[in-house]
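Missing here: one protein chain of the complex. Every other protein chain is in place.
Just so it is clear, A, B and C label the chains in written order, and each chain counts residues from 1 on its own.
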Amino acid sequence: MIKVGIIGSTGYAGQELVRILLQHPEAEIVWYGSRSYVDEKYSKIFGNMVNLVDEKCMGEDMDALAEQADVIFTATPQGLCGSLVNEKILSQTKIIDLSADFRIKDVAKYEQWYGITHQSPSFVAEAVYGLCEVNRQEIRTARLLANPGCFPTCSTLSIYPMAKEGFIDMNTIIIDAKSGTSGAGRGAKVANLYCEVNESIKPYGVASHRHTPEIEDQLSYASGEEVKINFTPHLVPMNRGILATSYATLKKSVSYEEVRAVYDKYYADEYFVRVLDRNVYPETRWVEGSNFVDVNFQIDERTGRIIMMGAIDNVVKGAAGQAVQNMNLMFGLEENTGLKIVPMFP
Amino acid sequence: MIKVGIIGSTGYAGQELVRILLQHPEAEIVWYGSRSYVDEKYSKIFGNMVNLVDEKCMGEDMDALAEQADVIFTATPQGLCGSLVNEKILSQTKIIDLSADFRIKDVAKYEQWYGITHQSPSFVAEAVYGLCEVNRQEIRTARLLANPGCFPTCSTLSIYPMAKEGFIDMNTIIIDAKSGTSGAGRGAKVANLYCEVNESIKPYGVASHRHTPEIEDQLSYASGEEVKINFTPHLVPMNRGILATSYATLKKSVSYEEVRAVYDKYYADEYFVRVLDRNVYPETRWVEGSNFVDVNFQIDERTGRIIMMGAIDNVVKGAAGQAVQNMNLMFGLEENTGLKIVPMFP
Amino acid sequence: MIKVGIIGSTGYAGQELVRILLQHPEAEIVWYGSRSYVDEKYSKIFGNMVNLVDEKCMGEDMDALAEQADVIFTATPQGLCGSLVNEKILSQTKIIDLSADFRIKDVAKYEQWYGITHQSPSFVAEAVYGLCEVNRQEIRTARLLANPGCFPTCSTLSIYPMAKEGFIDMNTIIIDAKSGTSGAGRGAKVANLYCEVNESIKPYGVASHRHTPEIEDQLSYASGEEVKINFTPHLVPMNRGILATSYATLKKSVSYEEVRAVYDKYYADEYFVRVLDRNVYPETRWVEGSNFVDVNFQIDERTGRIIMMGAIDNVVKGAAGQAVQNMNLMFGLEENTGLKIVPMFP
Partner (left out) sequence: MIKVGIIGSTGYAGQELVRILLQHPEAEIVWYGSRSYVDEKYSKIFGNMVNLVDEKCMGEDMDALAEQADVIFTATPQGLCGSLVNEKILSQTKIIDLSADFRIKDVAKYEQWYGITHQSPSFVAEAVYGLCEVNRQEIRTARLLANPGCFPTCSTLSIYPMAKEGFIDMNTIIIDAKSGTSGAGRGAKVANLYCEVNESIKPYGVASHRHTPEIEDQLSYASGEEVKINFTPHLVPMNRGILATSYATLKKSVSYEEVRAVYDKYYADEYFVRVLDRNVYPETRWVEGSNFVDVNFQIDERTGRIIMMGAIDNVVKGAAGQAVQNMNLMFGLEENTGLKIVPMFP
């Protein structure tokens, strides 16, 4: 059994880690970390865990935790993992960081977009970006894993085959994304109250959202050229789910079959990526609660563009599920162990 | 492996049976029955099933199905199971009927409340009412199982200990229940359109809802006296969940501890019933996707009444989950096999 | 033009006062009071008011306000109005208090249920309870008006004719109420975040909610006897609306027509109370945005009880709308001036 510690177990991503790991046959949670709820029963905060989790919340003592855990998930705000990691800890345990601290290789770029001084830049090079479908090999041997952001996961995977095979003009990419409200976190803010979010949709972080450089990096690696995109997220009145609708100009006229073949080349053997049937578009309801990424595309011959669409559950494939997928790889398990969750509908 | 056939697999309860059974280690679905979608791919109707279910929908040929299946679930409108069942079928397979056809022992009462002539009244006596926590023994040997209604499951289990132990005046019981919209079914009706249900709550079937006699029967069995109740369901703008708030006059003044002891007497060993901590009330979000029933009570000394509350997921414990719990009992499996689902939040 | 000041204009009820008063032909807002947003533009907080309100928020200087305003609405937490009111202010202006401070005539009872020491008990006797349909005459001449609570408005008006005419046994009354989330206020609390409220229903304040004594008082006045009730509110995932489902034992067997005649006796001439057709039950969607109260009843001959149902928009008839209705009466206007709002659907 893999002994797991969770720092930040009382946020939405942290709680989802608990949900998934409780049903994982090879993992056992030994530490429910929390800043706000130390010494409170975990099941008092999350009533779904009554009778399933008896433990109380513990603090964020990374050194103590490193001695008990085979792997630590940090589901915490930006900057925290960066401030805690060190060589001693990494020699004792593996770290899967759900924050952005180790996702961007260019520290200056990270600091600029996030407005934070990186506390452990020396570990950035070592960290492996945990987009399993792309970096599977490197993940297997990682000590420090940067779990991808929710928007980058959904956006990159829906565009990746076209970028990799050079079908699209990379500097025409526009990503218009829509997210459920769990992505806004569990902090007590007026903007996230029920009556403020319900019955409305709004854009935010227009031309400035911090997931932009992360997506650009991944698309640059895929295409071999420097990429600049437009990325606009929107807040949707629903709990879970991200839909990314991406637009790009095709380099030349291509048929449905040609594009489909490319998507199949990359994804036909991927358990978690489902390329949908022609004219069937991703909908977030069909992946809810699961680690699936549903993708598809539509060619618009009138404009010479391709519309690439992807849907994930932001809390699962966009956070906790992908983190466990990475854990499975890092510990030599089948990649989908504990993750063969059938999406729940309605 | 138990070979399972489902009649009515394209309704919400039927689809939930599929979700649960796909993750059940001892069951295998051999027949996806549907009246409306014969020969269509199941995963085309329910996009969550892409890559998980390859089968096409089949019809309702109960005779053919009886030869292939060890158990048949009928998740169909009232009257259908009653019109199909016969001795030959029951000699070949077991039937778990999710409709109301075999729940009420008094056929005249059934016919009066449902406005249907019962097509196979001779099997009513044999049918076992599948409220597992109450009728566990009889269920194990049943051939024909009447799976309880969603409201009756939630209402009965929250009141049962008080009724059984004679703490309450049975003819003062008022049950005010609230249900998510999946309970209204998947038929194309204006009343169930998004814009008609969203941002509203309404009562329906006031003093006339067909689950009334079913609840009265169960409470009568529990208390040993004939019971008449008021039962009022309400439609709530959410997908899943039932909350029942029940009121009754206490026969005498009792303490929290006395009542708590009675609830524990009946439920402390029940995996699926969670008696919550004092002053913590059931909320449907904490049971979503799971087979749990969360119950609790509050004594009001000012009025001499007790308020008994229960929450279930109507599609799971109120339909498909309880049906699988019954299947487990009928086939000698551990009762919670395939049902140790952690509730999903948010 | 009536000059209006609002203390607490940045809560949901306060903002609704603004919405209604902006469309009122005889009123003009001269003071947008707020504790949290002093000196901020009102339309920056509430984007619906862009181009409609140019003013900035001001503080809570009741003395200064009293000199400018003909009437002050206090849409503030319990205790505030009680701490500010005095003879000088009441000699200069009228006060319509949307909090509970002056609703309950028995100060000790108020202090017990609210856990607050009343700061101006000497004004309690003078204050008029502003349930317009019941106290119209007294309201016309009031200086200090206690605007009813949302649940008491809905509950009392749906039960009132039966209580007044002695049709029901008053000590059998059980009120099961359901409220949209705007009733929980605009404070930044985790419990009211979108993801915590959405897709769930829960009871709260069971046997202890502070609107209980207010309802009991009103029903006692109506029936002429001391009344104790059970009142259970529930939180519903919707913005607006209250539905109250009330149960009582009929003193004797009565026909639909007899009960209907009583409802018509009290409400046929009331603009804001709509007694619905037989077998049509109130739904909150049909009153949304308006000052209407939709009521109806169902007799259950099986149990000898009557189910009385009422629906209001909690922010309008349950708060701001009724406050303006009271203002109209207090200033000699037609009662529905500025309030003939057609409910908005969907």
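The rule we apply is simple: a contact is a pair of C-beta atoms (placed from the backbone, for glycine too) under 8 Å apart; a residue touches a chain by one contact, two chains touch by 3 or more.
For clarity, every value in this text was computed on a predicted model and none was experimentally measured.
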Of the residues B:N86, B:Q119, B:N198 or B:S220, which one touches the chain left out of the display?
B:N198
So which of A:T74, A:N198, A:Q218 or A:Q325 would be touching the chain we can't see?
A:N198
For the chain left out of this view, which of A:P148, A:P282 or A:G318 touches it?
A:P282
Identify the residue among C:M1, C:V50, C:A64 or C:A108 that touches the chain left out of the display.
C:V50
What chain A residues would touch the chain not displayed?
171, 174, 176, 178, 180, 195-196, 198-204, 206-207, 228-230, 232, 234, 236-241, 243, 245, 247, 281-286, 288, 298-300, 302-303, 305, 307, 309, 346
Please identify, in ascending order, the residues of chain B that touch the omitted chain?
12, 181-182, 184, 186-190, 192-199, 237-239
For chain C, residues touching the missing partner are 12, 15, 19, 22-23, 44, 46-52, 182, 199, 239-240, 274, 276-277, 280, 283, 285-290, 294, 340-346
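Quick note on the criterion: only the chains that are shown with their structure count from here on.
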Could you classify the chain A-chain C contact as same or different, where same means more than half of all interface residue numbers appear on both copies?
same
Gap in Å, rounded to a whole number, between the CA centres of chain B and chain A
36
Rounded to the nearest Å, the gap between Cα centres of chain A and chain C is 46
Among the residues of chain B, which are close enough to touch at least two other chains?
199, 239-240, 283, 285-286, 288, 346
